[in-house]
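In what follows, a structure is listed as structure tokens, so that the remarks can point back to it.
Excluded from the complex is one protein chain; the other protein chains are retained at their positions.
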Amino acid sequence: MRAIEKVQEIRDARWFSNLTTIIIIAYASILGFKTLDEVENQYDLFLRIADYFVTIYFVFELAIKMVAEKRFLNFFKSGWNLFDFIIVAVTLLPLESSNLAAIARLMRVFRILRLFTARPELKAIIDMLIRAIPSIIDIVILMFIIFYIYAIIGSFFFMNLPSGLWENFLVSMLTLFRVLTFEDWTDVMYEAMEVYPWAWVYFVSFVIIAAFVFFNLFVAVIIGEMQKLQEADMKEEIHEDHQKLDIILKEVQSLRDEIKQLKDEK
Amino acid sequence: MRAIEKVQEIRDARWFSNLTTIIIIAYASILGFKTLDEVENQYDLFLRIADYFVTIYFVFELAIKMVAEKRFLNFFKSGWNLFDFIIVAVTLLPLESSNLAAIARLMRVFRILRLFTARPELKAIIDMLIRAIPSIIDIVILMFIIFYIYAIIGSFFFMNLPSGLWENFLVSMLTLFRVLTFEDWTDVMYEAMEVYPWAWVYFVSFVIIAAFVFFNLFVAVIIGEMQKLQEADMKEEIHEDHQKLDIILKEVQSLRDEIKQLKDEK
Amino acid sequence: MRAIEKVQEIRDARWFSNLTTIIIIAYASILGFKTLDEVENQYDLFLRIADYFVTIYFVFELAIKMVAEKRFLNFFKSGWNLFDFIIVAVTLLPLESSNLAAIARLMRVFRILRLFTARPELKAIIDMLIRAIPSIIDIVILMFIIFYIYAIIGSFFFMNLPSGLWENFLVSMLTLFRVLTFEDWTDVMYEAMEVYPWAWVYFVSFVIIAAFVFFNLFVAVIIGEMQKLQEADMKEEIHEDHQKLDIILKEVQSLRDEIKQLKDEK
Partner (left out) sequence: MRAIEKVQEIRDARWFSNLTTIIIIAYASILGFKTLDEVENQYDLFLRIADYFVTIYFVFELAIKMVAEKRFLNFFKSGWNLFDFIIVAVTLLPLESSNLAAIARLMRVFRILRLFTARPELKAIIDMLIRAIPSIIDIVILMFIIFYIYAIIGSFFFMNLPSGLWENFLVSMLTLFRVLTFEDWTDVMYEAMEVYPWAWVYFVSFVIIAAFVFFNLFVAVIIGEMQKLQEADMKEEIHEDHQKLDIILKEVQSLRDEIKQLKDEK
């Protein structure tokens, strides 16, 4: 029992989460520089050692978190713990010498995602984004309808253009996404206008509608969500004030009644 | 009478609108993949069946909505019902074998617009956009004036440039719209600067004015509209508080008068 | 005296300003289509007549506004009247046959600016923009400092690049403005990186700083200004409530004093 409390103390200590953060960032930097060709040859041994060390540290850290739980299975009840466990487990698989070695090495990149577990502020932003989804979902559906109609019309009329940008529905969707980002959209338009001179109506209307609906509504919803969070306390106070005023009004009125009684008694 | 109530129940049931939503989305996906060449050849029969099924379902659904009304003509009083009716009716026209077959097939795309009838949240966004129009209309007029003046000046000076981007008023408008989206606007400018070295004044001023007025005012108006909606209840409370304070003030003052009377009477 | 009142009635009538608006827009459309080559040849006479008619109408309208004033010179005291007068006067100058004929024709474009005089909503937006200037001026100065430093450094290091995009201070400013709009900025960067491999620091830092400071602060200030206007009444109410609460507090406290006196007297 004593031992578990000691382990729990370590798990909840600030220095322990800071240490984890530093090790993740250091490891991520090393992994990044590993891709610079010249570096790889010179420091190869060093990189291998770093890799082993981080793997061992992660297993050790996970072990502490598991031991700290009174019941072993409680550990897996938290989504974030499960997330940690999977990331660590995957990089433990002995795939180095198999055909999957390259993929296995790539998986190690996702270790940086463990920063979310380390920094609560990042969790808060992710939570905010998740909470904003219901407000955004309808704009996304609206967006999909616009894309869908334009993609069908586009692939119907422009299908045989030499650039092949409209050769089927999916490619048309990709081309429209490109137009949405304004990336060389006039090249796409000018090519279509050579065959259909009125094609500018299609493109200009798409830019206005999609950029209007998508961009501005999107921004408005996100800003609205952020402000809801920030002004939550102010709104709370205003709402309480509203109720307090009702109480005061009642109090004053009953006061008046009593004064009246006083007067009448006389 | 009993039969009508039964039909109305079906019409208003959540499962009925969900079923319609799923069928619309499924059909839209099928229609999208129809444009992928290889798919069309293999699944052609399947696609035809899906088409017949959806047409029949839509007629059936419309019939339910019509029968559910006590008076048949009431059905057409709702704008959304009329909208539904037209979309269904157009795809019922026997144009398959005529010259308009291609157009008729294209019209079916607009069946996805029936999602608006199915999901009330989408109607709400459309309503919000419609309500925002009066606030936006003046910015659009302002924008048109800026475009107009620049288009006339542009087609006056740059009319004979080899690219033909300024050959008449309408083409100049399109070119300015392109500059507004920053799409290869420097190519247009550098071409003009070869003939008129001061042409950068024209382009830079347009980018600053149009992007400034258009983009920022636009965004500000949209965000303002969204916030009006979201803060409507808070403003309502603040306004009510404002009036309640007046009542309380009066009450307290008349209280004081009465106390004074009490004292004077003594 | 009677005649002046009649003229004033006409000047202030809604139908008169609406008529002016319609004539301005119709004339602007005609002027726009005049630049379409084929049209010019066929309808040349019609266009000339429209031109004469609008000129006469404008003189007539201006005359009404002048006559409606009790003292002739009062007319010129309003900035908007002066603005109208100059636009009309310039197009009256007999420059058709002189060397300035082309310029004179161009000046007619600015007649569309008379829409500002006709629609008060447009005046309001312009006023808002003018009022927002003091808030923006410091961001513009900040922006200028950033542009200035980067332009000097850029023209110092990249002066001899073959594209000539940095050949002197002014051209460097233009190139940086282009980078600010993200227009082919990587082409400019890759060219510089061939000579100075670290040049990406220059470009990436400029994009982050200039787009960060310029765009976001700019948007924030504009949105802030718009909200100040929209929430002015709510803030006014909150401020009044604040003062009313003080009055109520005083009233209640003096009430209590008086009650105390009542008790003490007993």
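Here the chain labels run A, B and C in written order, and each chain numbers its own residues starting at 1.
Criterion: contacts are C-beta pairs under 8 Å (C-beta built on N, C-alpha and C of every residue); 3 or more make two chains touch, one makes a residue touch a chain.
All values derive from a computational prediction rather than experimental measurement.
Every shown chain touched by the omitted chain in the complete complex is listed here: A, C. The chain not shown here is touched by just one of C:Tyr57, C:Phe85 or C:Trp200, and that residue is C:Trp200.
Checked against the hidden chain, the listed residues A:Met66, A:Leu115 or A:Met159 yield one contact partner: A:Leu115.
Within the entire complex, the positions of chain C that touch the omitted partner chain are 138-139, 141-142, 145, 148-149, 151-153, 155-156, 159, 168-170, 172, 182, 184-186, 200, 204, 207, 213, 216-217, 219-221, 223-224, 227-228, 235, 238-239, 241-242, 245-246, 248-249, 252-253, 255-256, 259-260, 262-263, 266. For chain A, the residues in touch with the chain missing from this view are 28, 31-37, 102, 106, 109-110, 112-113, 115, 119, 121-122, 124-125, 129, 174, 177-178, 181-184, 218-219, 222-223, 225-227, 230, 234, 237-238, 240-241, 244-245, 247-248, 251-252, 254-255, 258-259, 261-262, 265.
In the analysis below, only the chains that are shown with their structure count from here on.
The touch graph of these protein chains is an open line.
With centres taken as mean CA coordinates, the chain nearest to the overall protein centre is B. If you average the Cα atoms of chain A and of chain B, the two centres end up 27 Å apart.
Distance between chain centres (mean CA atoms), chain A to chain C: 39 Å. Not a single residue position of chain C touches two or more of the other chains.
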